[in-house]
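Omission of a single protein chain aside, the complex is shown with its protein chains in their original locations.
Read from first to last, the chains carry the letters A and B; within each, the first residue is number 1.
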Amino acid sequence: MMKSDAVFHFWFPVLAIVVPLAVIVALTDQFGGLSLQRTVIEMLISIVIVVGLYIFVGNSGIISFGHATFMAIAAYASAWQTCCEMLKPITMSGLPPFLRDQSIPLLPSALVSILLAGGAAFLTGLVLMRLTGLAASISTLAVLFILNVVYSNWDSVTMGSASIVGLPTYVTAWLAFGCALLAIVVAWLYQTSAFGLAIRATREDEVAAAASGISLYWSRLIAFTLSGFVVGLGGVLQAHFLGTVSINNFFLSFTFLALAMLIVGGMGSLAGAVAGVVVVTTIVDLFRRLEAGISVGGGQWSIPAGTQELIIAAFMLLILIFRKNGIMAGREIGLPQHTHREKGLVHG
Amino acid sequence: MSRSSKERLEARGVAVAFGGIRALSGVDLSLKRGEILGLIGPNGAGKTTMVNVLSGFQRPTSGAIRLDDIDVSRLSARKIAQAGVARSFQAARLFRAMTVEQNLSVAAIGAGLARRPARERALGILDWMGLAGKADLRCDSLSYGDERRVSIARALALEPSFALLDEPASGMNDAECEALMELIARLPERFGCGVLLIEHNMKVIMGVCERIHVLDGGQSLAEGSPADIQMNPVVRRAYLGEKASDRTLAI
Partner (left out) sequence: MANIVQVLVDAIALGSLYALVALAIGLVFGVMRLINFAQADYITIGAYALVVPTASVTPPLLLGALPAALMIGGVLLVVVVLALATERVAFRPLRNSNPSTLLISSFAVSYFLQNLVMLVHTGRPKSVGIGQGLASAVEIAGVRIPGVQLLTMVVAAGLLVALVLFLKKTPLGIQMRAAAENFQMARLLGMPANRVIALAFAISGLLGGAVSLLLTIQTGTLDLRMGLMPVVYAFFATVIGGMGSLPGAALGGFLVGVASVLLQTYLPPDLRPFRDAGVFTLVILILLVRPQGLIVTSAAKERV
């Protein structure tokens, strides 16, 4: 049995992330304006997505450009099940009858969508995880392009590159927070488990991991699949927050932003993944407002559209050059060192 | 291959060629559980290549590796590790961003343990090696000597039938080296494993090994008890020929 002290130590890094988030949500829920509340919800959804990405990229050290694929799969699946019952037979006539002619309740549809995303990640992983790190990264790019080409042109089912609109928007701040909490807890349990330890060893040194009896292939496949499920959850949330789904939102720009968040915070730790989301969301939101224009001393003043993207890219490069392990430098937020042994688990 | 303990690890007529260079040619070597076999030879004799072949990191060009009479030459390094052949590396190759305990636990997990039992095994080994206090330190904060000790401990966390230690004492001072050799001498009794020990320092190796195998230029030069090897004129010539100032001369 773990003593309660040890339990506290084990969960402390999670609490150190989640409690401040809960405070942010509670405060903005009470006192924030509508646009701030929306920003906070977007941030929480980004946390789900980036933590999902982190489960693979952070633990394995292999960059993936393909995770937007699994989000898109989940988002579209959810749209097919829940969207616009009246219009579906016309706009998405190619859907099978059981989807075309009825809507499926929200919770089961969300679960099915997430399962599909995880299943797609598993199948993709079966093939890609055989490759060496860089070849695997480039191949995830191939996956992203394949899905983009297919969904952009499969007009009778996806409405091509047009947006599907009219999804039920049920995502509130507290629901998004609950999902972020779930993603963080899943990531934490995974990275402190035997599987998590094994894959982190392959990240540190593939050769020494093999000499320790660790299978590169299986440990990567497990991480890839699990992260597919979690980003699938992110995809469903995003779809039902915006109320629309469009394949263009799951392509390179989105992939860049998600990776930038992970890199800025530091892909080596869960705390880094979350910190990166918070920092990048703040910068993006700030510059988005400046681009929209603010009134200074009676006059309207704005910066050119596109500045925000330049800033984020430059910021990410500066982080890579001057603090290459990101803001959190690959560390979790642990309690100060003391001699108690059980706290060893805390380093994840 | 099953995980049960094995009695004998053998190389039969092993040859390895890199392009035109023959790193090993026709080497026979046999390691029994419970014994410590020294593998010595001048630089470039093929010692590390031999360890790479025995641990599955290098396919032999010809010849075979047998574990209890089963040919394992075509198994991956991971499978060989799981079958009970552990190795350490000349450069420690620790998982640097992980703690000492986690480094050992990875090997225990590789051997099939779940997280909790892996941790218990890791702490047990660290305790035995006098490293218990360092269990929760990150490996990138360890001293050089501790890095070397942890890399051996990690190999042992597989609870292997055979441990192949590639110059475990390299870069250590005399006192550290002596302490390490005392520890290695106790491995067979504590873990019931056979040990293959590569070491440059002849004096050191004479004290720990029951048998010594000498490689030179990729070929077996001699094998026998420390006393035999010490007296062997061929061995003496091979070593004398290499470098007169080498401390390996201090037999």
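Heads up, the rule we're going with is that a contact is a pair of C-beta atoms (placed from the backbone, for glycine too) under 8 Å apart; a residue touches a chain by one contact, two chains touch by 3 or more.
Nothing here was measured: the structure is a model prediction, and the numbers come from that model.
Touching the hidden chain in the complete assembly: which of A:V48, A:I63, A:L116 or A:V274 does that?
The one listed residue touching the chain not shown is A:I63.
Which of these touches the unseen chain: A:L111, A:L189 or A:L317?
A:L317
Sort through A:A6, A:A22 or A:L131 and give me the one touching the missing partner chain.
Residue touching the chain left out of view: A:L131.
On chain A, what residues meet the omitted chain?
Here the touching residues of chain A are 61-63, 127-128, 130-135, 137-139, 141-143, 145-146, 149-150, 152-153, 206-207, 252-253, 256, 259-260, 263, 304-307, 309-310, 312-314, 316-317, 320-321, 324.
FYI, only the chains that are shown with their structure count from here on.
In the complex, go through chain A and note every residue touching chain B.
So the residues of chain A touching chain B come out as 192-194, 197-198, 200-201, 204-205, 207-216, 268, 330, 337, 341, 343-345, 347.
For a test of understanding, state which residues of chain B touch chain A in their complex under the given definition.
Contacts found on chain B: 55, 57, 76-78, 81-82, 86-87, 89, 93-99, 101-103, 105-107, 109-115, 118-119, 123, 135-136, 138, 154-155, 157-158.
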